[in-house]
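Every protein chain except one is present and positioned as in the full complex.
Note that the chains take the letters A, B and C in the order they are written out, and that residue 1 is the start of every chain.
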Amino acid sequence: MSPPALRVRDLTAAYGPVPALRGITLEVPAGGVAAVLGGNGAGKSTLLRALSGVLPFHGGAVTGGEITAGGTSLRGLRPDRIVAAGVVHVPEGRHVFARMTVAENLRAGSLGARDRRRAAEARDRVHALFPILAERSRQPAGLLSGGEQQMLAIGRALMAGPDLLLLDEPSLGLAPLVTARIAGTITEINRYGTAVLLIEQNAALALRLADHAYVLETGAVALHGTADELAASDEVRRRYLGVATSGEDEEDLGPGPAVRPLARWAG
Amino acid sequence: MRTVRIGIAAAVVACLAAGCSGKATGGGGESGGVKTGPGVTKDTITVSALTDLTGPYAALGKGVTQAQKLYFDQLNAAGGVCGRKVELLVRDHGYDVQKAVAAYSEIAPRSAALPQVIGSPITNALRSRLESDKLLTIPQAWAHTLLGSRYIQLTGTTYDIDMVNAVAFLVKEKGLKAGDRIGHIHLEGDYGQSALAGSRFAAEKSGLKLVEQQVKATDADMTAQAAAFRKAGVKAILVSVSPKQAASLAGVTAAMGLKVPFAASNSAFAQQLLATPVAPVLEREYYVMTAATPFSADVPGVKKLAGDYQKAFPGQPLDSSVFSGYTTAAIVGEALKKACAAKDLTREGIVTAHRSAKAFDIGLGGAPQDYSQWTRPASRAGYIVKPDKAALGGTRVHQEPAESDLAKSYNPPAG
Amino acid sequence: MTALAELLVNGLASGAVYALVALGFVIVHRSTEVINFAHPSLLLAGGYLVAVLHDDIGFWPALGAGVAGAAALGALVEFVVLRRLRSGSHGTLSIVTIGVDIVLTVEIARRIGAEVLPLGDPWGDRVVQVGGVTIAQARIAALGVAVAAITVFLLAFKYTSWGVAMRAAAEDRATAALMGVRLGRVSAGAWAVAGALAALAALFLCVFPTPGLDRATSFAALKALPAAVIGGVDSTTGALAGGLLIGVTEALAVGYQDEAALLRGGFADIAPYLLMIVVLLIRPTGLFGTRELARA
Partner (left out) sequence: MPDSIPPSGRRDPGPAGAGTLADPAAPAGVASPPPGGDGARPASRAGRGGWARAAAGLAAAAAVCAVPFYAEAFWLQAGLFAMAAAIGAIGLNLLTGVAGQLSMGHAFFLAVGAYTYVWLAAEPERAAGHTLHGLGWPPPLAAAVAVAAAGIAGGLFSPIAGRLRGASLGIATLALVFLGQHVLFRAEAVTGGVNGRAVPPMEILGLRLADSPEPPVVLGVPFGGLEMLWFPGAALLALAAWFARGVVYGRPGRALTTIRDHEIAAGAMGVPVARYRAGVFVVSSVYAGLAGVLLALVFQRAVPEYFGLALALDYLAMIVIGGLGSVGGAAAGAVFVSLLPQLLTRYGDAIPFVAQPGEEGLSPSEAARVLYGAAFVAVLLYLPRGLRGLLPRCAAPASRARAVRAGDAGDPPR
């Protein structure tokens, strides 16, 4: 069996004197999808920043633990090395380069690719995945709608040809219809062999997409298990799925527009 | 609040206690029958230079300071003054007013005279202190606005006189006549304003129309000014800017085909320009009005100075700053000698001795200078020199010092 | 009419030199959002290298050495000083460049001393006459080089990976890092390019109609600062427009000071700053500066 796409052991991180992650251990199997759930301030974004090496940009630092991706240790590497190792992070809030065109955004995504000659190939794949990006290729990215920007952010990350995609709140601020569309794409991306570590406040969505899930509370893993186990757990149901403790089933979380607008954790 | 009151009381007590200090109340006294003041001890007389070795006038400052060192070394070698050695204290202010004022308050209490102060703004900033400290001061600046103080001695001609003489020269030798236009490019500030006062007076008296162009010290390219002069159809150009700006102007006007004579203030030429591409233009039609004797002049004292200086500071440029530094040091030296003879080496005594010189001449060429009054320039006659690569010091005499009739009728408003 | 044409042409030519300097400010600002107050010292360094080398190795090699040297110095400053301050805000980084400028300028000025150093350029004091308008060959060269340099950079920004990386970094450093953009390399590259442009600008500031390089040459860089701001500190086109505008304004203010009392007494020197304040009042981001593009 190939090594896991990501293995994190006892990861700790802090912003100055304030600890933010306390001993996180998790794993994303090769080609798998894992989700991280948790409330505001639980340390979810910090976790992804620590993995992609940009924590120093936010005034924080990894203070201990191990991170390996496909057998390579990522801890202490510069962000560009991490991208080169095949781990690409789509930040929360999308952060497309608003003043650059859609095509240029995609080009920026290929800057850290291991093999830049395959950029054209990657772009064709992204265009196939998100045809709208091909249509709007000459428009400034700042003029796209929120959903289109999210597609661009994901497409841009795919340009580097990642083995593991770190997705931070892809559904944030999007209409249910768009959210469903994005969810569909994530599955699609995963089908091509790219592992995904997904952070979502929309726990129902996350648990539907993921095989494994972890629940973070105040910087530590409080619960973990397979998505089904967690979806069935009372605590998760109560706290993250907005469901009263009854045995009401979750079948109506089916795909498409039928997604129920879930109560979001105090947003 | 109680604390505050106790605090105030304690502070007052502390202040009173502080009174038992031994802060000196300044020098003064008598030794060997000679009255002495600050800066004069049993065996030394200290004089000080506030110079610019690191700012925009570093070239001037270096030449002046070295020449003054040379003079005082020679003076001391010849036995000094009143049995005392004369020591030159040098402070570099880098043309910064605050540094200069700070340096002044450091050196003034132990100085008998200031043979060098570089910078008009600095001299102005120090003026009231110089007067209340009664220090004989010789600024290396020639703006007429510095006139009017018993304690401040400008040497030679002032910029305005130079420009009056320049206009007279252009009329007489270059055929300018009433109704012609004449350009004057000048720096903002004291130097330019003073020169402008002279050119305005002379132009009006001679019936010339003056075309003024003011530039800032930081301007380097004189194309626009040259174009403006050409447009105005000037027949000659007066130049009161920095040497580098003068070179730019001369180069551009020549390239534009505007062939007119230039008459420049003494600060608008430097020997270094003869190493630049504009040298041929400068050698052709550029005249510099200066009270300083050029080193190529046939004056024995100046030839000796050139030799001594080159021996003491080999490889250093020999230009008007050297002459100026040496003569200003000599003025102070002579004043000290006279004061010694009068047995009064107090500051007032030194100034009185200096002010008794009605026709100062120490064999370094130029017209004799009258230091007995301070509301008029010490002299109205200056050399007219021409740049010349081959000449020692880069210039040669074009016309011996002469006072133009125009200059005789001119009275600068004293500051 | 000829006089006006001459003023305009010469204004454009000196404006082109300002534009080269302004472009240096803009490139550093675009990639790092830092206003590079050390730019004047890079300019002085480039000019100084050309001045001391041209006698021994000829003008063109000396120019190459000056450009390369100033570029290296720029990259060195970025590497030794700015990179260590990565966590600092843009304001702090801008301030630190003032300190760098002081140190470098003192040292180079000390070496220059009181001299006026000619750069040994091939144009000399030759001028071209076109219909009564006189213009120095060196100025035509300056105009040509400035337009060429700016075109090259515009294209490079648009089409090369380096340009895309630089624009991405300028817009959002953290996200650019997530894309695998090597920020250190981008900003060192920007500093190097700024240094190279500064050396080119130094060349044209020191050849005819000025006699050569002296310690005050770097003041010209301060005039380019308003040029960069007028154009918009993050716009390359703006640098060109701002530079030309400043050059023309200055030339006109000098040329007509005889006709209008307001223009007299050194008005030309503050005109760039007045113009800048007016532009900033109307458009705080400058003429070509980008406003945030967003739907909301």
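Note that contacts are C-beta pairs under 8 Å (C-beta built on N, C-alpha and C of every residue); 3 or more make two chains touch, one makes a residue touch a chain.
Here the structure is a predicted model, which means the values were calculated and not measured.
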Chain not shown: contacting residue from B:T155, B:Q193, B:S240 or B:T395: B:Q193
Which residue of C:A70, C:M179, C:V229 or C:L252 touches the chain not shown here: C:V229
Residue ranges of subunit C at the interface with the undisplayed chain: 29, 33-35, 81, 84-85, 87-92, 94-96, 98-103, 106-107, 110, 171-172, 174, 222, 225-226, 229, 233, 265-267, 269-270, 273-274, 276-277, 280-281, 284, 286
For subunit B, the residues touching the chain missing from this view: 3-4, 6-7, 10-11, 13-21, 23-25, 51, 53-55, 62, 65-66, 69, 90-94, 96-99, 101-103, 105-106, 108-109, 120-121, 124-129, 132, 145, 188-190, 193, 197, 413, 415
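Following the convention adopted for this analysis, only the chains that are shown with their structure count from here on.
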Interface with the most contact pairs, given as the two chains involved: B-C
Identity of the chain that, by mean CA position, is farthest from subunit B: A
Closest chain to global C-alpha mean, per-chain Cα centroids: C
CA centroid of subunit A to CA centroid of subunit B, Å: 75
Subunit B and subunit C: spacing of chain centres that average the CA atoms, whole Å: 37
Touching two or more other chains - residues of subunit C: none
Contact footprint of subunit A on subunit C as seen in their complex: 86-87, 161, 164-165, 167-168, 171-182, 290, 292-295
Subunit C residues within the subunit B interface of the complex: 3, 6-7, 10-11, 14, 110, 113-116, 118, 124-127, 134, 136, 139, 205, 208-212, 214-217, 219-220, 222, 250-251, 254-255, 257-258, 264-266, 268-269
For the subunit A and subunit C complex, residues of the former touching the latter: 52-54, 56-59, 78-80, 83-84, 88-91, 95, 97-100, 104, 107-109, 111-113, 116, 140, 142-145, 156-157, 160
